[in-house]
Each structure stands twice: as structure tokens, then as C-alpha cells.
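A protein chain is absent from this complex, but the other protein chains hold their places.
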Amino acid sequence: MSPDASPAATSSAPAVPSSPPAVELRGAAVRLGARTIWSGVDVAVRDGEFVAVLGANGSGKSTLLKTVLGALPLSAGEVSVLGAPAGRANASIGYLPQRRSFDSGTRLRGRDVVRLGLDGDRWGLPLPRGLPGSSIRRREAGERIEQVIELVGARAYAERPIGELSGGEQQRLLIAQALVRRPKLLLLDEPLDSLDLPNQAVVAALVNEICKGEGVAVLLVAHDVNPLLPYLDRVVYLAAGHAVAGTVEEVITGETLTGLYGLPVEVLKASDGRLVVVGQPEAPAHHHDRHSHDHGGHGDHGH
Amino acid sequence: MGTEPQLSWNLAHDLSEILEYHFMVNALLAGSVVAVMAGLLGWLMVLRKETFAGHTLSMMAFPGAAGAALIGVPAMWGYFVFCVAGGLAIGRSSVGGKRTWGEQSASIGAVQALALGLGFLFVSLYGGVLGDLDNLLFGTFLGISDGQVLVLLAVAVVAVAVLAVLGRPLLFASVDADVASARGVPVRTLGIVFLVLLGLAVAETSQVTGVLLVFALLVMPAASAQAVTARPGLSLALTVAIGLVVVWLGLGIAYFSVYPAGFFVTSISFAIYVGVQVGAWARGAAQRGLRPPEPELAPAEGVIV
Partner (left out) sequence: MFSQEFMRNALLAGTFIALACGVSGWFVVLRGQVFAGDALSHVAFPGALAAAAAGVDERIGLFGATIAVGAGIGLLGRRSFAGGRGTAAAAPADDTAIGAVFTFVLGLGVFFLTLFSTSSGGGSGIEAAHTLFGSIFGLGAGEARLAAVIALVAVGLTLAIARPLLFVSVSPDVAGARGVPTRLLGVGFVMLLGIVAAEATQAVGALLLLGLLAAPAAAAHRLAGNPYAGIALGGLLAVAAMWGGLALGYAVPGLPPSTAIVTLAVGIYYISTLVA
């Protein structure tokens, strides 16, 4: 060994991640009016990582996604998305908002809905056939749409009116819409919410495949961790205005959750590996986006 | 003849002056009957969110009256026939699975346009006396005969009786159609029956307020009452009360003025409606100040709205 060999130049130096995390929140807090929704949130999601945001109803899970989208400003701390402050890089984010289904008579085809994810934000009409230069773009667009429809397994019904499809089928097409621009970050707000168990399993597996296969960072809000257990890298658990982040084994334990809530909370493990949280207090559920109100409030649509 | 009636500020005097005239008494009677009937059915209509259907039904009165004039029967019968027919047409077309709200409303709009086109045709064929058109569209209370009052009363009594019988299942079907249907309530049939009753209410109301201003008695009192209280019995009573106030005040003022009754009835009704909305908004704002807001609120303005 020559005395000139510089120790830093050896191959045993630890590998350094070459790109910044897709999403990073540091000491983040959100306050609305007099109330702190959550504070002290530290989480980073890297490319190809699958992170779930969990917590009881009303704990501010959707709010977290909105801060990542730049739709809601932080009261404290920082959030950076794809190396820039939140809200700048939204074109590289695939967003699946909390689900509402399409009217059963909607005749728009599934593939039209997917296509909107590709170019819906551009003014004017799509270039008609025959214009020079347009044919290449049309072909590329068409190929990409086919590709992403294939990826979510919706090829069989993408040409049918979307109003005729089942919940699970519509959801897959909406995921395709979120994916069609090859996003680096996928934000999913309760995507498994109104799906039956088999469809939950399928969609969870699909998201995982996209995450690992395409190297997309995934931040997914859920109220039940179990369909996601086989795939999660880490979780962020929101409760009582605070947050804990870590692996499933670290966070979803009676000890951690009791510490979080300040109340006795137990985590039971069923024989098949499923986890059940017992004793967590539920905040009053205010699903403003899902129930209509008669008194002129925020009510959106009814059932 | 005398001079123009003058509105003095002595209420009792004005009232007694108005009541001297038989046509005014008839107008007030007719108006009261209409206020009650329109109030009750309008309350349900607002609950069922069938405002557009109600508006379209009021448009039916136009071909009704024009058609009646064409064949030479009293306008009133034309109103009833066309409004009920309209109710059936809308009822048949609006229910039924695979239609978006957009398409349902488009088909209601189609019925409306067709009916109005027909009405215009009738008017043209009749040699259109457009003075009548004015009254038709905006109401007149000068020529309400005793016979008319009786007919209005009779129809109203029948309609309210039907409503009393069907009230509970209809309410059930209006608020939760799926559960009601599972319990055996004939939701679709009730819907059509309701629209027919609504057609009758509209036909009656048009005779007082004119075709275009039916909403003043059909929608606004009910909407105001429902904004004030959610308790059904109370809001129903309030609806009728507001309707009566609007009619009496509106007709009373119109008597002393050269402008049509429809304008006053509408303006008073609208004023109450706006007042209630403002009050409800102010109350909501005050309550929000005291209670912490819920977390899942709408995001910052201007980004995702």
C-alpha cells in the first residue's frame, strides 16, 4: 500500500444518494385558524420508495398531500418537492384525488380520460390530422396512452364509456391518467377507499409495481394499512397533531401509538399478519367532499 | 271614476279601501289559495332539487293559455291541461338509470323549448293579441272571477288532500330514494305523481303571478324557510306564512301602483330570500369564528377550487 493512497478515494467509501428525495418535509406544521392540524412532520420519500400516510379520520392526511401539491401553505418548516419548493414541479407529479365516481351516463371513454392527463392543460384543440409535424406527436401520444393503459391492465375496457365501468375499473383508468406523463412522484389520496377487497389487493399491487418498476416515489394516503403491508417501505402516522415516521414495525406498535395519542392504544396482529389498531380515538369525521349539506355549507355532491 | 288610488300610510285605511273592491277580494283570495298550494308543493320541490323541472312546468302555462285562446276555451283549462301534460312528460323522461344530470336537464330543457315554440305557434295562429301576452307572462289580478276562485280552491283542496295521503312515502322517497325503494315505496311512480301535482300548483300560481314569475311563490318562500330551519314541520309552516305575506303585501302595493303585481310579488319574495341567505351566512361566519375549523378544509384559493 503506497503512503500516497488517499483514504477517501477507496471503494469502501459509503454510497451517497445521487439525487435529492422526491418529497421532503422538515419540521412541517399546518395551522388552520386557531387549530394545529399537525406539526413536527419529518419525512422524505425517495425514488422508488412506497410510503403510506396513515391516521384516523380527520387527522390531516389529505392536508399533507395538499401541502406537497403546494395547494396549502405550511405554517412552519419546509417542504421541497423534486428539488424545488412545493407547487413548482406539479407537472411531474401524478395526482389521484379522493375518489368520486363518474355519473353512470357519462359517455366519455376511458381512454379520453387518460388522455386528458397527457395534454388536458394545453389550450386550444389537439392538432388535427394532416398538419405537418403533428403526426409524430400524435403517434407518440397514442403510443404512450396505450402503454399506460396496458400497464394498469385496463386494455379490455378502455374504449367503453367510463360511466359504464365498475369502481375498480374506473380507478385503474384514473391511475393511468395520473401516470401518463411519467411522473416522478405519485400522490394518491385514499385510492382504495371504496373498492372491494379483491380490487384493493389488485390496485395496491399495481401501485407497487409502478413504484419499484418505474422508480416512482409514491406517497399514498390510506385509512387501513393492511392491503399495503406487503409493499410499504415506510409509514407516516398522523394523530393528535403530531406525527411519527418509520417502518411499519417501528411505527405501528402499541407503544408508539400510545405515545402518539397519549391514550392506551393496542396493536393486535392476526394470524395472517394483518394488523388491527384498537382504542385509537377517532376525530369527528367531516367528509365535506362526500356529503351534501343543506345549510349552504361546503357541501359538494350527495350520494 | 275617481283619481288614482293613493297609498296612505294608514294601514287599516288602505286595507279597507282595497277590500271594498270585489276584484281585489277575489285577487286576495286567489292569491292566498295559491300561496298555500305553491308553498307546500314548492317546499317538496326544493327538497327534491327539482327546481329546473318546476321552472319548465311554469313555461307550460304559455302554450296552455295560447292553445286555449285558439280553440276558444277559458285560459285556465289550457293551463291545467298543459301543465299536467308537461309534468307527465318530464316525469317519464327524467327518471331512468343511464343518464347524466347534464342530459336529464337537457331533456327537460328540450321539453321546455318545444312547449314554448308550440305556444308561440298558437299565438301566431290566433292572431296574437299581445296585450294578453303581457298578462299571460306577468300576471294580472284585475280579472279574477268568482268562478275562477272556486276552481282554484277546489283544485288546491284536491291536491293538498293527495299530498296528505302520499306525504310520508313521498318525503321518504325524496330524501333517500334507494332505501325507500328497497322498502317497497314506488319511488318512480311517486315522482311522476309529484310532478303532476307540481304542474297543478304551477298552473294555479301562473294565474296570479303570470307564467314567468311563478318562482316567486313556488321556490323562494320554500328556499327561505329551509334556510332558516331544518325541522320539516316548522319550515313547512314558515313557507306558507311567507307565501301569504308576500301575496298580501305584493297585491296590496300593486293596487296602488301602475306596475304589475308580478313585479312586487317577486321583489318582496326575493328580498326575503336574500335577507335569509345573508342572515344564514352571517350566522355561519360567526359560528366559524368560535369553533376551530375542521382539518379537511378546502385548500388555499386560486389553486384547486
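For clarity, chains are labelled A and B in written order, and residue numbers in each chain start from 1.
As a working rule, a residue touches a chain if its C-beta (ideal position, glycine included) is under 8 Å from a C-beta of that chain, and two chains touch if they have at least 3 such contacts.
Please read all numbers here as calculations on a predicted model, not as lab measurements.
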Touch criterion as defined above, residue of A:Gly120, A:Gly215 or A:Gly279 at the omitted chain: A:Gly120
Residue of B:Leu15, B:Leu125 or B:Ala282 in touch with the missing chain, whole complex considered: B:Leu125
Candidate in contact with the missing chain, chosen from A:Ala91, A:Ile136, A:Ala156 or A:Ala270: A:Ala91
Touching residue (missing chain; options B:Val73, B:Ala110, B:Ala230 or B:Ala282): B:Ala110
For subunit A, residues in touch with the removed chain: 69, 71, 90-91, 93, 95-97, 100-103, 106-109, 112-113, 116-117, 119-126, 161, 174, 177-178, 292, 298-303
Subunit B residues that touch the omitted chain in the full complex: 46, 49-52, 54-55, 59, 62, 100-114, 116-118, 120-121, 124-125, 128, 130-131, 133-134, 137-138, 210, 212-213, 215-216, 219-220, 223, 258-260, 262-263, 265-267, 269-270, 273, 298, 302-305
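Quick note on the criterion: only the chains that are shown with their structure count from here on.
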Approximate Å spacing (C-alpha centroids) for the pair subunit A, subunit B: 48
Touching residues (chain side subunit B, partner subunit A) in the complex: 97-103, 226-227, 230, 277, 280-281, 284, 292-300, 303-304
Footprint of subunit B on subunit A - complex, ascending: 32-35, 37, 58-60, 62-63, 66, 69-73, 87, 103-106, 163-164, 283-284, 286-289, 294-298
